[in-house]
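As you look at this complex, bear in mind that one protein chain is not there, while each of the others sits in place.
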Amino acid sequence: MAHKKYILGVFDDEEEVMHAVSDVRGQGVKIHEVYSPFPIHGLDQALGYPRARMGVPAFLFGITGTTLAFLLTFWTLGWDWPMNIGGKNFIPFPTNIPIVFELTVLLASYGMSFVFFGMEGLSPVAKPVIFDKRITDDKFVMAIELSKNSASEKEIADALKGSGASEVNIKEI
Amino acid sequence: MYKSHIRPFLLLLFSLSTLSLSFGQGSADGDPVAGEKLFNNNCAQCHAYDAAVVVGPGLKGIEERRDYDWLKAWIQNPAAVIASGDDYAVELYEKYNKTQMTAFQSFGDEEISAILAYVKQANEAAPAAAEADGGAAVAAAGDSGNGKVFNVILVALLVIMGLVLLALLAVLNLLNQLNKGDSEVIDTRGIGQRVNDGLRSVFQNATVRNAIIVLFLLFGAKATFDGLYGIGVHQGYAPTQPIPFSHKLHAGEMEISCAYCHTGVYKGKQAGIPSASICMNCHNTIKQGSPNIQKIYAAIENDQPIEWVRVHNLPDLAYFNHSQHTAVAGLDCENCHGEIPQMEVVQQRHSLTMGWCIDCHRETDVNSKGNAYYDALLEAHNAASSENMKVEDIGGLECARCHY
Amino acid sequence: MENTTKKYWKGIEEYRNDIEVVKNAEKEFNLEDLDGGTHRRDFLKMLGFGVTAVSLAACDAPVRKTIPYLNKPESVEPGVPNYFATTYAEGGEFCSVLVKTVEGRPIKIEGNKLSSITNGGVSARVHASVLSLYDNEKLKGPQKEGKDISWEDLDKEVMAGLSSASNIRIVSSSVFSPTTKKVVADFTSKYPSAVHVTYDANSASGIIEANEASFGKAAIPSYNFDKANVIVGVNCDFLGTWLSPVEFAGQWAKGRKLTSGKDGKHTMSRHYQFETGLTTTGASADYRGMIKPSQEGALLVALYNKLAGNTIGNSAFSDELLDKCVADLKAASGSALVVSGSNDKAIQTVVNGINSLLGSYGNTISFAKTLNNRQGTSAEVAQFVSDLNGGKVDAVIFMDANPVYSHPQGAKIAESLAKVKTSVSFADRADETAAICKFIAPAPHYLESWGDVEPKTGSYSLQQPTISLIYNTRQAQSSLLAWAGLDSDYHKYLKSNWKSNILSGKSWVSVLHDGVYDSGASSDGTVSFAGDLGAAAASIASSKDGGLEIAVFESVAIGTGNQANNPWLQEVPDPISKVTWENTLAVSQKTANELGLEKGDWAKLSAGGYEIELPVLIQPGQAHSTVSVAMGYGRTAAGKAGNVGANANPFTNGVNWTGGASIEKTKSGYTLAQTQTHETVMGRSAVVQESVLSEYVKDNKAGRFEPMIETSEGAVKPYTITLWNGHEKKNHSWGMVIDLNTCTGCAACLVSCQAENNVAVVGKKEVVRAREMHWIRLDRYYSTDADTEYQINPSHLEKMEHASENPEVVIQPMMCQHCSNAPCETVCPVLATTHSSEGLNQMTYNRCVGTRYCANNCPYKVRRFNWWKYYENDQFDYNMNNELGRMVLNPDVTVRSRGVIEKCSMCVQRIQAGKLTAKKEKRRPVDGEIETACSQSCPTGAILFGDMLDPNSRISKALEVEKEGRAFHVLEEINVQPQISYLTKIRNKDLVDSKAPGMHSATEHHEEEAHAEEEHNG
């Protein structure tokens, strides 16, 4: 497989990288991704990403949990094996509400998290592309894939330098 | 779930035959219903009610052959009748290999006339009964057939699943190639190689690999789970017994009633393992020479009971009463023990797990007919429901029915 | 164990081989208990149908062997119990019983309803006797000087000794068996020097001697408590231990039963009790006075004087209560009964005088049939002791007697006994006396024996073996016959004696079947009093106040101590003090304060040169300046369970009390093994409801506490408010009605339940930690002097915790209430406890994971947790820790494993069995056919069990009238809807005298104050 060539602009400050993003994008350069040691608010909008809608899977999984919990409690004690428990009705309502709540939360949180892991390809066996080891320390890296841009390597590197990158590196992956 | 659909049918047949029997008029003033029970428990292992010879002569027409007083004397103490030099008695004794009939001293007029009434009535009703037997056999055959059908469906499903998998792989392979954009390139690999490569590429896909790992874990967990629940379930257990007693011979061919040896089965909690003395009722004359029969002799001489191996073991925490299921519910032994009369070596046919018990209690109708205990219950049930009254409906699923 | 298993069963071939190995001891987890090896097979070969398990390989199915009978007895069907009628007769106590045997082993004692004396009542000790059968500390065979000997050798040596003896004594407890008497006579005719000495550990010598002097009849008459309208007991625990308590309790209860409704019985006897220590009789009495033992005589003399209007002697005794009592007695002439438990001839003479004055003879007392179970007199015992000490006796045989332990001069007897040339004991173990005897010819337990008794003239009761001999033992009668040179087959002897002397043509088999036989014989019962009252009064007057007096009493559980090694009995809480596993020094709070004693102290009690050290019990109702100590404890050779407490017999002094005692505190900080530590009911009228007769007559609901819940529609009854639809009971609705009026707290139900339900014994240490396992308990509440009106005031609540000086007592049997809205069921996470459609709260042990939430959430605190494994555990070395002791286990009830909850199941195994019987016979169960262990054994019929849906059952009928009367549910206001109803306790007391909660407000305030003052003065 052919290696892809990336031009990396390394920044020292989150504000600089924010400015750089609009700068670089303004010059018509397609940014592959911006990496940072911590979340930078507004960066995703600046990069033109759609809003992260993690609430959708959370809601779907949550509603699944609610349904499952109701079905489980009603079916087991109401239909499968009704038992006289302390003179109460066979169907455990509303005494099943805590169960329903807990299962809703459990499924929502795990479902959402696993969807997140899946979307980001996070898994213990994942082989991440690390452009710069300092990303997780104190550097902010803007990666630009050369092949996806019409501009030349030099142009892009200059653009990066111009918007405040402390270094510009090139990496083939 | 377990073959329960034939049970009502059998029950129906059983009750029909009983019904027809009870409507027949007995010649003697005995009660043929009581007589049937007595006959089955005491006589049937050596005598047939018809003309067939089992150990002793068939009883068809016995009242024509001998008068009542003679019969009474004979039943109560055959040895005395033989000793008295009665011709018929001595002849009988000689004819049947000098096998002396067991004495039934406790039988009075009531019992004897009841048995005689039953014999007579049974012979009259024999054709009907034969029909009933046939019906039952058919039902049993249908049942085992069902099991096979189920297996066939399973295998078929598996095959279909395999085919679907192959098809999917092929599609995937095609897509893969299209994706690579080299569809025009003529694939020079052999078909085996292609499948191989296709499979490899599939397995190299992280998602597929993860999915397989997850599936494997799930199946592993399920298998462990099932295995753990299977601990203590000994379905199919068929231990070797100290004496290779054949139920097929005794219960099957000889048609000895179960209750003759398992004396407690209609009376109490345990069916009971027969004492050596019960074996000796017949085997003091029959097959004396067999080395296995000699073991019984040895046991009696050495005063050392035979140590049988229990086949059906319920945990001690479960209370099971045979008489509840036999005498009250009217179930056949086969319901739980399988087709014992066909078993050379007795085997535990059912899982005997609680789930198995519960399933039966959910699906079995209460044998409420003619039992005043259930009258009010039945009335209340029928008023509220159009379905038959199941064991479940009278508390058959409650914990303290079996656990206390 | 390995070596002994074989020995247990040696005698078995002689009888039927019909004993089953204990199957249920290995319940639940213990599948691989069997250790293989040949000894076990040998053991099993002699047994009948047995189930056991050998684990061959860990993964394989455990091979369970099933061993059938070699030759099955016709009467035995594995799993189907058989019942045999027999008779408990030990140490002068008797009871006609039915014995439930399963595969040849007796597992439960039930009352024989055919008996005209005990009427199906059974006492705690009789119930427990089935466990004594399986005591593995009994002798396995005859012994000579501690070494095993064969019966032949023993016979030879004993006969040699007897023939050379010139002065033989047979010492036995009262022999009321006609055939045994004949055996003794036969023996005596062979050995003319033999003298039969009747020695009762707790004798009624005083009554016998007084009756001889008063009426010329050296016997105990029959008492009819049911015919008495006024009963006066003076230190006489006739409901617990005196003479024939099961019979008396039944009679007494007849006079105490009340029924509500228009046509109900609204009368009851009035019962006065004057006593030293608080007994179950005193607790059940309407009026109770506290007297010192030295005052017994004075009280009776004063009573006589007041009744007769003339003076037989001076009496310093005066008491308001006595005056009241006199008035009532006078009014009830002809239907009054005065009894005294004293062993003093003079006192009993005065009692005879009083009874004859009241016209009791022929009415409430009858000599037409005498009570034969106490025959010993102190004179003949004294003669024997002096002969023995004087070295005049050269051969002595002890039969059901243990004087070295139980006689006040036991130590001296032991010394002299060692010098006797030939001494034999028939004891089942090397007890205190037998250990000193040269020979022990162990007699089997009564359940292994033939025999007969004639407890009352013309009323016989037969004994038959219900199990073959467990050890190599021989009946005492057989031994005596053998030594007399006769055929030692006592069965044959008994049968022939009955055929020729007793049966008068009746069938032996039918009598044996029934177990009892009434010949109708009676003597002329008319008597006229000819006692010397003056002399008696003079003798009484000479006995002076003894300062600190020790009263020795027989406890309900242990009695005279002959069954001391019975762990069931040791763990029975005393009906009053609730102490288990030991005897105590009971003193009143006032005396304790004076003597500087406190709860938790141990003290040394000494009098007449003898001293014992025991824990102190502060006992409400105990007379001041007295100490009560139970006899029957302090055995040294009873066994592991029995050697507890201290021996109080030397204090008996022939009359059960000693004066001039001193007490000295030795240590403190001890916790008594009490099952109930709180004294009062804290004014909780939802728990105990009581009233007095006069109020009850006016209003059947007197004393009832009926909680109402305020709603928007006004006040409604609690059960009308519910969130749930409830579940209809269609088939049966099992329930109980418990009459607080007739419950005496005798603990028969408790032991019966323990036997029926395999309830574990936990031992003293665990009782101290409040972990006893009993499924039924007898809550005992004392009244308090504090105002019982509830106030939010800590200091007042603290006052409510203290019992009155002489409290009124309520005893309330408490077991699982089988609530229809059971709080325990709701909280169980795993559905181990659910409700049946027949109203039972079902506890499924094998589902239980042991969170104990149910126990916490039980408002009645009736659930018991298995803190340890109580079987096959050396930490709990009681009956469930040995092969033999486990034979008593009921095969129909699971032995609970460690870590599960258990509780009263309302004997569901019996319900199921009863229903099955009915189903087999195609009918509905008949009322009374199914009985729980507790209801069945209650001598007073206080517990009534039945199907509340069966309109013809006794319980339905009782509830029908009592619903608007005495029936109440405990804690009705929390709306758990129990299946158990209680009937209010009604005392035949004047309203002003009542201490019951709520009764105060019914009377005028000043009256109450005046009365309180009176109480203090009295």
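Note that the chains are named A, B and C in the order they appear, and that numbering of residues resets to 1 at the start of each chain.
Going forward, a residue touches a chain if its C-beta (ideal position, glycine included) is under 8 Å from a C-beta of that chain, and two chains touch if they have at least 3 such contacts.
By our rule, contacts and distances are computed from a predicted model.
Engineer: Look at the options "Nitric oxide reductase subunit B", "Hydrogenase", "ABC transporter ATP-binding protein" or "Cation:proton antiporter" and return the one that UniProt uses as the protein name of the missing chain.
Structural biologist: In UniProt, the chain that is not shown appears as "Hydrogenase".
Engineer: Can you list the shown chains that the hidden chain touches?
Structural biologist: A, B, C
Engineer: Which one, C:681, C:736 or C:809, makes contact with the chain that was left out?
Structural biologist: C:681
Engineer: Considering the whole complex, which of C:265, C:769 or C:963 touches the chain not shown?
Structural biologist: C:769
Engineer: Looking at the whole complex, which of A:7, A:135 or A:156 touches the chain that is not displayed?
Structural biologist: A:135
Engineer: Which residues does chain A use to touch the chain missing from this display?
Structural biologist: 12-14, 33-40, 43-44, 47, 49, 52-55, 58, 72-73, 76-77, 80-81, 85-86, 88, 92, 95-96, 98-99, 101-103, 105-106, 108-110, 112-113, 116-117, 119-131, 133-138
Engineer: On chain B, what residues meet the omitted chain?
Structural biologist: Looking at chain B, the ones touching the missing chain are residues 225, 229-230, 233, 351, 353-355, 357-359, 397.
Engineer: For chain C, which residues touch the unseen chain?
Structural biologist: Touch set of chain C with respect to the missing chain: 676-678, 680-682, 684, 687, 766, 769-772, 777, 779-781, 790, 792, 794, 797-798, 812, 814, 823, 826-831, 847-853, 855-857, 859-861, 863-869, 897-901, 970-971, 974, 976.
The criterion applied here is as follows: only the chains that are shown with their structure count from here on.
Engineer: Whole-Å distance, chain B centre to chain C centre, using C-alpha means?
Structural biologist: About 50 Å, centre to centre.
Engineer: Quick check: how many Å separate the C-alpha centres of chain A and chain B?
Structural biologist: Inter-chain centre distance comes to 63 Å.
Engineer: Rounded to a whole Å, what is the gap between the Cα centroids of chain A and chain C?
Structural biologist: 78
Engineer: Where in chain A do residues touch two or more of the other chains?
Structural biologist: Where chain A meets two or more other chains at a single residue, that happens at 83.
Engineer: Taking the complex as given, what residues does chain C use to touch chain A?
Structural biologist: 722, 724-727, 819-826, 831, 834-837, 977
Engineer: Quick check: in the complex, which residue numbers of chain A touch chain C?
Structural biologist: 83-89
Engineer: Along chain B, where are the residues that touch chain C in the complex?
Structural biologist: 234, 237, 239, 263-264, 267-270, 272-278, 299-300, 303-310, 313, 315-319, 321, 323-324, 327-328, 370-373, 376-377, 380, 394-395, 398-401, 403-404
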